[in-house]
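Omission of a single protein chain aside, the complex is shown with its protein chains in their original locations.
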Amino acid sequence: MQAAELCEKKTPPAGSPSDGRNSPFVVEMCSIRKTFLDVTASSDVNFTLREGEICALLGENGAGKTTLMNILFGYYAADGGEIRIRGEKVSFSSPGDAIARGIGMVHQHFTLVPSQTVLENVVVGSSGGRFFLDLSAARKKLLALQERFGLSVDPDAPVWTLPIGGQQKVEILKSLYRNARILILDEPTAVLAPLETKDLFSTLKTLAAEGCSVIFISHKLREVMGIADRVVVLAKGAVAAERDISGTSERELANLMVGRELPERRYQSVKRAGNTMLEISGLTVKNDRNLHAVRDVSLKIASGEILGLAGVSGNGQRELAEALFGLRSPVSGSVSVDGKQIPTANPRAAIASGMGRIPEDRMTTGLLLELSVEDNMILENHCRFRKTGMLDRPSVGKHADRLIDEFGIKTDGRYAEARTLSGGNLQKIIIARELSGAPRAVVAAQPTRGLDVGAIEYVHGRILEARNNGAAILLISEDLDEIFQLSDRVAVMYEGRITGIAGRNETSREQVGLWMSGVESTCA
Amino acid sequence: MEQVFTLTFLTGLLAAMMRMATPIIFGTLGEILAERSGVLNLGIEGIMLMGAMTGFLTTLSTGSLWLGVAAAAFTGIILSLLMALLAVWLGLSQHVSGIGITLFSTGLAMFIYRLAVGSPTNPPTVQPFTRTAVPLLSSIPVIGEAFFTQYSLVYIAFLLIPAVWVLLYRTSWGLSIRTVGENPFAADTVGINVNLVRTLCLAAGGALMGIGGAFLTLAHQNMFLIDVVGGRGWISIAMVIFGNWDPVRGAAGALIFGFLDALQLRLQGLGFNVPFHLFLIIPYLMTLIALVTMSRKASAPAGLLKPYRREEKG
Partner (left out) sequence: MRLTLAKRSPLPGWIQVLVPVGAILVTLALSAIPILAAGGDIRLSYASLFRGALGTRYNFLETCVKAAPLTFTGLAAAFAFRAKFWNIGAEGQLLAGAIAAAWTGIHAGSLPPAAAVPLVCIAGFLAGGAWAAIPAILKTKYKVDDVVTSLLLNYVMWHIMGYLLFGPLQMPGSSWPRSPAIAEAARFPVLLARSRFHLGIVLAAAAMLIVWFINSKTVFGYQARAVGVNPRAAAFGGINVNSVILKTALISGGLAGMAGVGETAAIHFHLLMDISPGFGYSGIAVAMLGRLHPLGTALSAFFFSVILVGAQSMSRITGVPTYIAEVIQGMSLLVMLVALLLTEYRIKAVRN
């Protein structure tokens, strides 16, 4: 039975025994509506979940998947609609209520305190009213859960020492510790290597076998086909379709996600590449915990070439990008653009060398959200508009208008505050700022993260354009599809080292997947 | 100069150290509670002053010292709840909210005092706390007199140090507080009411701050002067940083400050040829130096200074 039909039935007639308890559905969400300011995140969404099933919630970025699940988890309050758990109508005002009903959620951004131990992280807030911490009892319970579900982590290890996959296990254990029978996972594979993903999937299958029900949010079609029993496709805040996995295909789902026929992604043929334009030599960088995050990395990128650096987040890409941007001082090694070495830990020098830089966290690192679009445009080259110490506002305005026009940035004019713009348009500001000056080299870190399909296509187009204009481009991305669509050569970063590098046509996703997991390495 | 090395001098010095450190210990412990939950309470200086004033006036009018202490604690709670309203529930800048509370409290304290007492030539005084000796322990030479023949509030302050430590590290409340301070999102997703925890921590901290202020007018001295707190609130804030947000370390810092304060007072009377004002600077300078050395390694609670709101956009 489809969710919409079920929701039509509403409450059983008066006098009859409450039908709800016989319902095969553990979760029913009916006509859920949610708006933020003037953006409708969910419009009239119906969603159901059966016991013991793994249901995928599929949709592109911005489709409303996380919002819907946050409503189920009690983090948000819906503006309209009804939720029933095992047939009983519920009303959550906070996650505490949802947890009491057996719902657990593993968020995209981990809810862990790095400096505390696994045990402390699991136990917090759930000591059943006891005043003093009884860690030994908690430890017993935790170990039992680990046994039962096959999730092994050292309870006394501080969380920051665990690899991302281990941290995710702690997140799942947190929910299981609180007797969750309904588990929601929000883009869990975004931070995992292919092997770890396999691990996660077997855990999910174990959970389903034990009678838990799983909701799996993703925008990755391949994985959804691999793990889910059923899939619900969300597009623009509304349900676009519901399918049993056995009755659909990747292609159909892709079209449903976007609402139109997607053209076949074609790999664009490369013009002949030139000389080495961007050279990274023996770069070693430490992270915030004073551990080596980047170990002796050397890469050479020619002018007119895109080198895609694949790898799961957390293997040093962030530190590598920060070192290239000039935000982090490397322990050793050098960076050169067009043969000239750039002084490190000096953003000004990086800019002056003709490097276009697209940072991973556009909001925290690349933009001044409280300032105007215009002020953001000139963040790097404001000195060019200096006239006797003063800022030549008319010229700045002209410059900003030109870029807004050229890059199609949707904004209420150049004076609009940057934070009123959508994610895609914010990225356009950065792209406009970084790519408009015909850069010689471009370092782009996760440039399409969190963007909708239209914005992603746009960013890809501009990157390719920069390449065709002769720039040497280092594309750091955790999205293998993106890597394979755009790159001329593919390299993989694992635990701070380059574990594999090959021309795009000389390698395969499987091979790259192995490099990403550190299983194989073609490099010494 | 030989006086320095007599036992009398040492005993007097240590006893004074305990007295000077006490208000700062109250302030530091109170501020640690607030900051561990993620709120910087810059209202502390004003709250201590209001505590000093209400404690004094209450004792002046009722004759009861402990009632004065209670009134001071109550005042501290009220003002901290105001801080909670601004910084936690409304999410205003913690810096500015705190300074605003201090400015407001300072003005209010002076206003109410003047209203209640007028401007007599001889400011009113109260019968201050007397020292209580701990049986047996107070007979130990030097230490007995310095540490165990003190005001009750001194004993309370020192007992609170392990109490706050136990609260933070050995109770479930403490784990919740620490989680709220480090990652409020994490706390929210396990059902902890972040804003409520912060409010309670501010209130409890405020009570301690108020009592610290009352100590100054009811034990340390016996009258109320406008500058009776004299920056001890800010010193407490520095001690929190110095102690890396740990109650025991912070209290140790307070003790060191108390020692320096007591020392400079005594050195003044020894006939050194240095103007006494420069002695007064010593404790502040030492605090600054201590901050510089500690700040490299200092790790504030990760959620400090950020108001917590559930994200607006999914």
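As written, the chain order gives the labels A and B, with residue 1 at the start of each chain.
Throughout what follows, contacts are C-beta pairs under 8 Å (C-beta built on N, C-alpha and C of every residue); 3 or more make two chains touch, one makes a residue touch a chain.
Quick caveat: nothing in here was measured; it's all calculated off a predicted structure.
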Subject >> Displayed partners of the chain not shown (whole complex) >> reply: A, B
Subject >> Among A:Leu367, A:Ala466 or A:Val492, residue touching the chain not depicted >> reply: A:Leu367
Subject >> Option touching the unshown chain, where A:Glu51, A:Glu417 or A:Glu495 are the choices >> reply: A:Glu417
Original post:
For the chain left off this view, which of B:Leu10, B:Ile78, B:Leu92 or B:Leu225 is in contact with it?
Top reply: B:Leu92
Original post:
Of the residues B:Val39, B:Leu200 or B:Ile241, which one touches the chain left out of the display?
Top reply: B:Ile241
**OP:** Name, in rising order, the residues on chain B that touch the hidden chain in the full complex.
**Re:** 42, 82, 86, 90-93, 95-97, 99-108, 110-111, 114-115, 230-231, 234-235, 237-238, 241, 275, 277-278, 280-281, 284-285, 287-288, 291-292, 295-296, 309, 312
Original post:
Since one chain has been left out of the picture, which residues of chain A touch it in the full complex?
Top reply: 37-38, 77, 91, 93, 325, 327, 347-348, 351, 357, 359, 364-371, 375, 378-380, 382-383, 385-386, 389-391, 417, 420
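Note that only the chains that are shown with their structure count from here on.
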Subject >> Interchain centroid distance [CA atoms averaged], chain A/chain B, Å >> reply: 45
Subject >> Residues of chain A touching chain B in the complex >> reply: 34, 36-37, 39, 41, 64, 66-67, 70, 73, 75-76, 94-97, 99-100, 105, 107, 109-113, 115-116, 120-121, 123-127, 130-133, 174, 178
Subject >> Touching residues (chain side chain B, partner chain A) in the complex >> reply: 170-176, 178-179, 182-183, 185-193, 299, 302, 310, 312-314
